[in-house]
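Here the structure comes first, spelled out in structure tokens, and everything after it is commentary.
In this view, the complex is presented without one of its protein chains, the others remaining in place.
Order of writing sets the labels: A, B and C. Residues in every chain begin at 1.
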Amino acid sequence: MMTKIKKPFFVFNPKSYLYGEELLKLAQKADEMAAKYPEITVMVTVPFADISNIANQTENLIVTAQHIDGITPGRGIGHVLPESVYYAGARAVFLNHAERPLTLTELTKSMQRAQELGIETIVCADSLAEARAIANLKPTAILCEPTELIGTGQTSDESYITATNQVIKEVDENILVMQAAGISTPEDVYRTMKLGADGTGCTSGITNADSPIQMLEEMIVALNQAYQERG
Amino acid sequence: MMTKIKKPFFVFNPKSYLYGEELLKLAQKADEMAAKYPEITVMVTVPFADISNIANQTENLIVTAQHIDGITPGRGIGHVLPESVYYAGARAVFLNHAERPLTLTELTKSMQRAQELGIETIVCADSLAEARAIANLKPTAILCEPTELIGTGQTSDESYITATNQVIKEVDENILVMQAAGISTPEDVYRTMKLGADGTGCTSGITNADSPIQMLEEMIVALNQAYQERG
Amino acid sequence: MMTKIKKPFFVFNPKSYLYGEELLKLAQKADEMAAKYPEITVMVTVPFADISNIANQTENLIVTAQHIDGITPGRGIGHVLPESVYYAGARAVFLNHAERPLTLTELTKSMQRAQELGIETIVCADSLAEARAIANLKPTAILCEPTELIGTGQTSDESYITATNQVIKEVDENILVMQAAGISTPEDVYRTMKLGADGTGCTSGITNADSPIQMLEEMIVALNQAYQERG
Partner (left out) sequence: MMTKIKKPFFVFNPKSYLYGEELLKLAQKADEMAAKYPEITVMVTVPFADISNIANQTENLIVTAQHIDGITPGRGIGHVLPESVYYAGARAVFLNHAERPLTLTELTKSMQRAQELGIETIVCADSLAEARAIANLKPTAILCEPTELIGTGQTSDESYITATNQVIKEVDENILVMQAAGISTPEDVYRTMKLGADGTGCTSGITNADSPIQMLEEMIVALNQAYQERG
């Protein structure tokens, strides 16, 4: 079981598209790729109830929860208990995705619980202002999807990535920057990594591909190539 | 694996107090009790990431999720995918608990997804008005904790249980009525069942007992006795 | 100040499109129409901070709040205090709109507070199942926008309106039924009322019209005509 996110990293993020056998098959392919390219951290996000199944049948991935709540064992029926998720095998977690936004207090508590248990955090930011605020909370990584840049003239990938990288690294150069807006082909992965992202990832570009397994492989190959070329 | 809630039923509801090994031990005790008293439906609510572990190691329980979201496979990172929960082995779900309240639209959609997958629903009601509204949505069971009755003169257990039973059965006599407010001893279980509940359950009365295993057993014995005596 | 919703009724619902002077001008036009057609109840929904201004300068409308919270005077900074809204002049309120959904407990409490103060309630329902549940909570009116009927073959206005009318009136024939999905012309108003709605309303069909004042007038005229013809 892998536990530490290092750059470069790739996140296969099937959200709620996959579960059970189909998810397992792709996670095992990702696991195989992670063994083949040991310098790349490979993460797979999985639904809560699939975590133990995936963690038990893979070795080289960081199995990643899609959310945790900032609670300690006690009350809280229906919430996502960090200890349960960790026990099942997750070692990283996404927080504050636009599909599951958190209040600032919830985010702060969730991050604190993750840190106490040794769960790495990838926190999502909607804007440059949010990215700066989140960087001050010391996550492992920030996923940048600053919608404000769209349509402002700063739409080129390069300025977009440069702006978010700069804001985050200025606060703490150890925070990893994930750029994943609109990644749907291996070429997107290659270009994004060449522009300076520490990691990237993909959802429907893989799940909707003719061969999801082949697409997953090609993206990891592209990421590796771009990162090697960056030197 | 059991799949159908019948009366009388007992819910061990450790909420987020337990996970992992400790939860498994108590679930296995509950499983043993369920085998010993086959006429009683025994349910255990478990954190999402513990579902498959508990379901794989028990036979006679209905493993019960603490919540599901009303989503179909697709987007929705961080939400609780019904298919994932079902695949892991849950066959019932609590919805709309005061600790995890749902909008009416979310509740309706979650109940619809549960029905499509064959997951039984226990929906929580805070008041008589809510219990009536929920009964019209056709859940398997309603957990009644009508705070409005407290301090109104209708505080005796009997009038409380009678009022909620009547409201619910008037809408649909097949909906099971769970009464579990303040259950902390086997005597509470006995008295509540004698007063006409279809089922009951307990959280901290078990998890905080000197011997949770013994308390769990005594409560199920008390439930059985009361139900036998009701004839 | 009008206080009681009677059929037929028309709701000008500018949501958050209008405020201040522009809202006042249209509300005054609606007020004039309400005076001209005294058998029609005319309602205008207004932002919270505009309520007193509109209520002070109109006479024949029911000034309608866009939401209230189910709280009593006390804590609750940032919530919408029913007493404040009533004091400012609102005598009706929309609840549970898809843009401001409520948990079942919140909805029940808000409706109770409205009833205590003499504020009429228009509660929104997303589906037939919701409409039935809400009818059991005894609102003054239900706004039906059952998305489930769209694209199911039951898309004709008539079956749509018939189904919701039937479900609601079956529970309580005194509950008023508002049908307002997709109303954008006076013809839409006419047809909807002819099909048996107790009331209807419009948002962007008025606010985006070349002449909002003229559109508002034409819709109220169309409503009156349809209702007269129904006899």
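Following the convention adopted for this analysis, a contact is a pair of C-beta atoms (placed from the backbone, for glycine too) under 8 Å apart; a residue touches a chain by one contact, two chains touch by 3 or more.
Owing to the predicted nature of the structure, the values given are computational and were not obtained by experimental measurement.
Of the chains on view, those touched by the hidden chain across the whole complex are A, C. Within the complete assembly, C:L81 is the residue of C:L81, C:A163 or C:V221 that touches the hidden chain.
Among C:E59, C:E99, C:E170 or C:E229, the one in contact with the hidden chain is C:E99. Note that of A:T103, A:Q166, A:Q214 or A:Q228, the residue touching the chain absent from this view is A:T103.
Contact between chain C and the absent chain runs through residues 13, 15-20, 45, 47-53, 65-67, 71, 73-81, 83-85, 87-88, 90, 94, 97, 99-100. Residues of chain A in contact with the chain left out of this view: 96, 98, 101-108, 112, 126-127, 129-130, 132-134, 136-137.
As a working rule, only the chains that are shown with their structure count from here on.
The minimum number of touch steps separating chain A from chain C is 2. When the CA atoms of chain B are superposed on those of chain C, the rotation angle is 180 degrees to the nearest 5. Contact with two or more other chains is made by no residue of chain C.
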